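Every protein chain but one is kept in place in this view of the complex.
And then subunit A:
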Amino acid sequence: MINILECKNLNKTFGKTNVLKDISFILEENKIYGLLGRNGVGKTTLLNLICNQVTRDSGEIKLFDEEIFENSKAMENICFIKEKDLPVEGYKIKKIFKIASILYKNWDEEYKDYLIKEFNLDVNKKYENLSRGNKSIVGAIIGLASRAKLTIFDEPSLGLDAAARYKFYNILLEDYEKNPRTIILSTHLIDEVSNLFEEIILLTEGKLMLKEDVHSLMEKAYFLNGREDNMKKVIEGKKVIHKEGFGATTILGIFDSLTREEVKMLKDNNVEVSSMPLQKLFIYLTENVDIKEGKVNGCC
């Protein structure tokens, strides 16, 4: 796999608030990444730094091994669709698409027309008069038709109804298969898009908590449901990220590998082992546990 983006020791401060602290990671070409984190952990700031919208205090960002700051060759390969409105009061949608077609080097006009039909968008309307959902559709069309090698969507489904969201996810996946590229999706609707993600980047308090392949991440996340005494032996030394009790029954959330023998032992002891949905894992990880230190909150 070729590395497309490399971030090294990124730091950003706004006033006295240190928003991003020493963030380093590498993204590979032609993968879909999910950027997750609670509100205010610095996801949008990180994306703004990657796209040069905001200048960094320190650190390096390289796209295809080229520093991106004020580098038009590198920037030509990036498209960033923000959750915020475009700064285009009074512009008609067709004018916005025209401007995007001028400024994006690899713009696909035919695909844009196809997407307009698919989303049933009236391009003669003014952007400021659109609903939040239709503004998101304008952003989605620009992101998809830009054909940028690194396409970033920050909350792309904001204001979209369920049908439009699923249409967007399907089109995104369909286009990704035909025209592979690297996509970063920052969203709070994790369960809806968890099947799109290949890797997860998780931020907590301005730091990179983890960056991991979704499959290996999910292989480590389990719910154990049964009597606590019957689980004690197996969970010793393991990272327990959640605990809730219903009478004699306890549900534990485990974020650690379980061997086949351990799973068998649990089942033999009438403990149900089930996989944990990504959204739950995200909630427990960002709420409870400092994984690096292996601390366990609330139980055992």
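Assume a residue touches a chain if its C-beta (ideal position, glycine included) is under 8 Å from a C-beta of that chain, and two chains touch if they have at least 3 such contacts; residues count from 1.
Keep this in mind: contacts and distances are computed from a predicted model.
Per its UniProt entry, the chain excluded from the display bears the name "ABC-2 family transporter protein", taken from "HypC/HybG/HupF family hydrogenase formation chaperone", "Spore coat protein CotJB", "ABC-2 family transporter protein" or "Cysteine desulfurase IscS". Residue-wise, the contact with the chain that is not shown comes from A:98, picked out of A:21, A:98 or A:220.
Looking at A:33, A:80, A:168 or A:197, the residue that reaches the missing chain in the full complex is A:80. The missing chain, though absent from the display, is touched by one residue of A:23, A:36, A:121 or A:148; that residue is A:148. The missing chain lies against subunit A, touching residues 48, 51-55, 70-72, 75-76, 78-80, 82-89, 98-100, 102-105, 132, 142, 148.
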